[in-house]
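Note that this is a trimmed complex: some chains were dropped, and none of the rest were shifted.
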Amino acid sequence: MQKIYFDNAATTSMKKEVIDAMMPYFTESFGNPSSIYEIARENKKALDESRDKIAKLLGADSKEIYFTSGGTESDNWAIKGIADVYKDKGNHIITSSIEHHAVLHTCEYLEKNGFEVTYLPVDEYGQVNPKDVEKAIKDNTILITIMYANNEIGTIQPIEEIGKIAKEKGVIFHTDAVQAVGHIPVDVKKANVDLLSLSGHKFHGPKGVGALYIRKGIKIKPLLHGGAQERGRRGGTENVPGIVGLAKALELAVENMEENNKKMIELRDYIIKGVTEKIEHVKLNGHPTNRLPNNINFTFDFIEGESLLLLLDMKGIYASSGSACTSGSLDPSHVLLSIGLPHERAHGSLRITIGDENTKAEADYFLEVLPSIVQRLRDMSPLYEEYKKQKNR
Amino acid sequence: MMYSKKVMDHFMNPRNVGEIENASGVGEVGNAKCGDIMKIYLDIEDNIIKDVKFKTFGCGAAVATSSMATEMVKGKTIQEAMKITNKAVMEALDGLPPVKVHCSVLAEEALQAALWDYAQKNGIEIEGLKPPKSGDHHHIPENDE
C-alpha cells in the first residue's frame, strides 16, 4: 500500500543533504566547541558558520541568533525572559487566542504569577486585527506575542503591521514563527519583530533544535542558566550536529522556497477544490488566500475527526485533526473554537499539511478515497440521521 | 494512543450499525460538544433483546465500544443485559487507552438509556435501572501526579 504523509505541520522528514551535513559532527568532529584544541575549533567553526547562515537567511546579525532545543523552548524563553526583565516596569502581556500551547500555556503560567494577559480574538479566518493590538496596549504593557502563521489553519498574521504598532508604542514584540520560517519569506527587519522563534523539524531539519532571534539591544533573562555558551544567555553544551542540520535545512528551504511554494500552492488548491466539489457539508477553515502554502483544514459536518484519521490511516494516508479525541483533552482545538466553529463542528476537522515531496497522484488518491470514508462515517452518525430527518420534513 | 486489534476490528467492521424502525427502546447519550454521541436501538420481545442497532458520532473507541456492547446484548434477556458493565465491554475489547475509558462508560449508559426508554414506554420496572443522566458524561482520567 502506498503511504502518503500529509502531516508536515506536525513534523517533517529530514532531507538527505541535512543528514549528510550532520554526520561528520556525530563522529570525527565531535568536540565541545567551548574547548580550545583543534577538533573543538572545527566544531566552533561549524557553529559560527551555522549561526551566520541562519542570521543571513532571516535578515539578522549573527549575534542575534541563539540556539535552543526547539520552538517550545524559544517561545518559553522569549516570553518568560522578557517578563522577568521588565516585571518592575509593567505586568501586561498581549497575545492572541489562537497561539500554540507553547505560548498560551506560558502566558497562563505568568497569569498565575502576577501578570495580566490579554488574549485577543481573531476573525472568522483566524486573523488578528492590528487595531485590536493597538487598542489593547496599556501603560503597563511589556510584551506583545503574536504568532506568524497558525499551525492548524495556516492563517498568516499581519505581522509587519503589528510590529509597526509595537515599535511606535515602544512595546517589545515576539512572534512564534515556527510554522512560517522555511515556508514563507521571513525577514526580521521587515517584520519589525524584536524576538522570533523557529524550530528545525518543521522544515525538514532535525528535531530537538531551534533558535530564538533576539534583536540587538533587547534585554532578556536566560531560561537555561549554566555555562557561558550562546554569549552567556543559554547554557548547555551546544548540539553541534543539530545546529549544523538546522542551518542546512533552512538554507535548502529558503533556496527552494519559490519553486516549492508554487508547486505546493497548486497542489493545495487542487485538493481544496477537489474536496469541496466532491463532498457536501464541508467548510475550509482558515483564510482562503492568506494562508500557508502547505495548509489545508476542513470541517466535515456530522462526523468526528479521530475516526476520520483512523480510516485514512488504513488507506495509508497520514493526516491530523483538531478533534479533542486526538489530543486526549476534552475540548476540541482552541483555534477552531476561536474562529467561531461550534464544538461539534470543531470535532470534525481534518488537517492536511503537504510537503514538497507530495505529488498530484497522491492528491488524486486522497480525493478518490476520502468521499466514501466521509460517507461511511456519516452513515454511522446519529447527527447525520437527525439532519436528514429534519430536511425531509 | 494505541488501540488493540479487537478495538480496530470493531471500529473497521462495526457490528449492528443502523436504526430500528419503531424500536422497543431508544437511548441516546453524550453530546456533540464533547465529541461523542451514542444512540442505541433495541428490539425487545418477551424480555429478550431480539435485535439491536446503533449509531455513533465519535472516535474509534466510541465506535468500537458501541459495536461490542451491541454484540454483547444481542439475544440476551433484559436482566442479562443489565449486567453488562463498561468494564466488561472494555475487557471484551482487550482494553482501551486510559483517555478512552469514558467511551465504554458511554456505551453502558446508552444501553441503559435504551432499556429505560423501553421500561417507560411499557410501564414496567427493571431492577437496578436508573434514569439516564443528562449532561456531561466525561470521566476524566485522574492524573497520578
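Order as written gives the chain letters A and B; numbering starts at 1 within each chain.
The criterion applied here is as follows: contacts are C-beta pairs under 8 Å (C-beta built on N, C-alpha and C of every residue); 3 or more make two chains touch, one makes a residue touch a chain.
Quantities reported herein were computed from a predicted structural model and do not represent experimental measurements.
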Number of copies per protein chain type, counted over the whole file: A x2, B x2
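Simple rule for what comes next: only the chains that are shown with their structure count from here on.
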Where subunit A and subunit B are represented by their mean Cα positions, the distance between them in whole Å: 39
Touching residues on subunit A, where the partner in the complex is subunit B: 302-304, 306-307, 310-311, 314, 323-326, 328, 330, 332, 342-344, 347, 379-383, 385
Subunit B to subunit A touching residues, read off their complex: 1, 8, 11-12, 14, 17, 19, 28, 32-39, 55-63, 99-100, 138, 140
